[in-house]
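Read through the structure below, which is laid out as structure tokens, and then see the notes.
Only a single protein chain was left out; the remaining protein chains are all shown in position.
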Amino acid sequence: MDELFYREYILEHYRSPHNYGHLENPDISVEDDNPLCGDRIRVDLKVEDGRIADVRFEGKGCAISQASASMLTDAVKGMKLEDMLRLGKDEIMENLGAETLAAARIKCATLGLKVLKAAAMRALERAVEAEGQRP
Amino acid sequence: MDELFYREYILEHYRSPHNYGHLENPDISVEDDNPLCGDRIRVDLKVEDGRIADVRFEGKGCAISQASASMLTDAVKGMKLEDMLRLGKDEIMENLGAETLAAARIKCATLGLKVLKAAAMRALERAVEAEGQRP
Amino acid sequence: MIAGTPHTTDEKAERVRADFPLLATRTSKGKPLVYLDSAATSQKPRSVIDTVSSYYERYNANIHRGVYEIAERATEAYEAARKRVAAFFNAASTDEIVFTRNATESINLVCYTWGFENLHAGDAILLTRLEHHSNIVPWQLLAAKTGAELRFLELDGQGRVVLDDLERKLQGVKLVALTHVSNTLGTIVPLEQIVPAAHAAGAVVLADGAQAAPHLRVDVRALDVDFYAASGHKMLAPTGIGALFGKRALLEAMPPFLAGGDMIRRVTFERTTYNELPWKFEAGTSNISGAIGLGAAVDYLQTLDMTWVREHEVALTSYALERLAAVPHLTLYGPKQAQERGGVAAFTMGDVHPHDLASILDAEGVCVRAGHHCTMPLHELLGLTATARASFYVYNTFADVDALIEALEKAARIFKL
Partner (left out) sequence: MIAGTPHTTDEKAERVRADFPLLATRTSKGKPLVYLDSAATSQKPRSVIDTVSSYYERYNANIHRGVYEIAERATEAYEAARKRVAAFFNAASTDEIVFTRNATESINLVCYTWGFENLHAGDAILLTRLEHHSNIVPWQLLAAKTGAELRFLELDGQGRVVLDDLERKLQGVKLVALTHVSNTLGTIVPLEQIVPAAHAAGAVVLADGAQAAPHLRVDVRALDVDFYAASGHKMLAPTGIGALFGKRALLEAMPPFLAGGDMIRRVTFERTTYNELPWKFEAGTSNISGAIGLGAAVDYLQTLDMTWVREHEVALTSYALERLAAVPHLTLYGPKQAQERGGVAAFTMGDVHPHDLASILDAEGVCVRAGHHCTMPLHELLGLTATARASFYVYNTFADVDALIEALEKAARIFKL
């Protein structure tokens, strides 16, 4: 792993994460952890018209997982759920400047993505259910 | 192991074992086996004045174990129990002409000795008990 | 020489042989080594020996939790080995492959978890009369503790499993535990007939593949077995590593077996939640070098091609059966057709005890096993206490069979048969 990875802006995101905290009455709230290192992230979503209207996260863990989640919440605000689901590991890594990250740490870097995707998935399922219940 | 070990007289003892069968009303009867290869030997003893008055064995197994038991029963007839207990592995091996026998086969060669010693031991214990019960 | 393609498979076997350092050694008497005991354990190719050394020399580290380079590399190699093993058995996923010590532990794992969870008084377990102690004793213990009953499929005169009464025998059976290939008679058990019948009767099937995995192309999905047990050391891999295949749904529902590091997800002083498959069943530090070595062994076998492995085995076994049958006073056990058996030939010769036979053969450099081969009950059934057994693998050649026959003839002369 490249020590240069811990750049200024990563440390800033780690120490002053964006979109940190929780939403009042979120539409969706999902939490997961990375059992290997104990990183943990919870994401709250507000969804409107199939888009992420607002997002907050809370978590603890290493700089990689927390900075990644922080940057990711910035990126997905306003995004369509479907587009969000298409985000891949590579984009996250590029975003982080962490293409050379060791395998064990990739799980840290992508924990935020995993939780966000789980939340988006649940939002879509709900929409389908709601659809089904219309007369 | 030296293939020459399977000499004429060993095969004779294997095929026509001496002292084979059982004694009527033996003083002692002991059986044991070699679980690794399934060899099995039972020995019957008649004891008089602390000596082996008569001996028979029965068994099945390899030529080494059976010939060894056959030769040994010849050798111990008339022997004092104490002297019998002093017989060692080396004497057996020499007797058999089997000094170079592989370790796994030594257990075969000495099975008869093991059973005979167990029988002699039991005979001595009985003698001590009988002693203790005298008024 | 008979049917098959002995010559061509034998030429390749000669080349294969050169990959096995031990086969180039000589006995203390200076005789070339004729290793005919692969059913007990196989020899190891240079590639497997070197893979293990290279792990220790270059990237030895504990797996799964290390952040640093060699720990990453060790983790990747360990999990890559699991992927190779999963592919070798055509498992649906690496989650279905648990690394164990050997086939025995694989069977015990199922016994202690699935077995104790699912078997109750009155339930039956169906085995065959061919089973190795490792596939009898665990079930005896389970039966003794739960009140379940053991039943057996009988054998015909050639040691083949009688299937006429299969449906009747399957009544009330919760588990069928049976060998895929017999280590004593060589019998190949027709799983493709038994598994569907067992499933139709509502039973789960565990196949003991200790003697099959090294020799046959085993496709756990095509066989549709629920559990499959194998030992690495019999299939060119190091000692101390084995595998258990289990269908995911079964493994998921099973309680854990050994408890400790690595098989957990969260531990508090009060309570524990378990890790995902397959790690839920791998407690403590695994045999990392063993697993990586098993990966290399499986690679080697796939390079040889399992079709060739089986073809060569059939050719060699046919030849051996033919030559053995011609030895005076020799009695062969098991199926008559090489196609119906693995590369194992158990026999007796006159009144020469198998141990004496093996000792005489040893003096000629010919390594065979003598005894009950961990199938005492089967031997008892055959009215024997011991047999001599020659077994073949990828590095054996027709010349090895010739050496066996010569040594047997010498034994016959010594014993004046």
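Should a chain be cited, it is by its letter among A, B and C, assigned in written order, with residues numbered from 1 in that chain.
Keep this in mind: contacts are C-beta pairs under 8 Å (C-beta built on N, C-alpha and C of every residue); 3 or more make two chains touch, one makes a residue touch a chain.
These numbers were taken from a predicted model, which means no experiment stands behind them.
Enquirer: Could you tell me which displayed chains border the chain that was left out of the figure?
Expert: Displayed chains contacted by the hidden chain, ordered by label: A, B, C.
Enquirer: Given that one chain is not shown, which residue among C:Glu69, C:Glu276 or C:Asp351 touches it?
Expert: C:Glu69
Enquirer: Which is it among B:His13, B:Arg42, B:Arg56 or B:Arg105 that touches the chain not included here?
Expert: Per the contact definition at the top, the residue touching the missing chain is B:Arg105.
Enquirer: Which one touches the absent chain: C:Glu105, C:Asp299 or C:Glu340?
Expert: Counting the whole complex, the residue in contact with the absent chain is C:Glu105.
Enquirer: Using the touch definition from the top, which of A:Arg15, A:Arg86 or A:Arg126 touches the missing chain?
Expert: Reading the full complex, the residue touching the unseen chain is A:Arg15.
Enquirer: Of the listed residues A:Leu36, A:Ala75 or A:Met93, which contacts the missing chain in the full complex?
Expert: Spelled out, the listed residue whose C-beta touches the missing chain is A:Leu36.
Enquirer: Please output the residues of chain C touching the missing chain, sorted low to high.
Expert: 21-22, 25, 27-28, 33, 37, 40-41, 43-44, 48-49, 52-53, 56-62, 65-71, 101-105, 107-108, 111-112, 129, 132-138, 140-141, 150, 152, 231, 233, 238-241, 256, 258-264, 266-272, 283-290, 355, 358-359, 361-362, 366-371, 374, 376-377, 380
Enquirer: For chain A, which residues reach the chain that was dropped from this view?
Expert: So the residues of chain A touching the missing chain come out as 1-3, 5-6, 11, 15, 36-39, 60-64, 102, 105, 108.
Enquirer: Please give every residue of chain B in contact with the chain that is not shown.
Expert: Touch set of chain B with respect to the missing chain: 35-36, 102-105.
Going forward, only the chains that are shown with their structure count from here on.
Enquirer: Just the number, please: Cα centre separation of chain B and chain C in whole Å.
Expert: 39
Enquirer: Scan chain B for residues touching two or more other chains and write them down.
Expert: Where chain B is concerned, no single residue meets two or more other chains.
Enquirer: For chain C, give me the residues that contact two or more of the other chains.
Expert: Residues: none.
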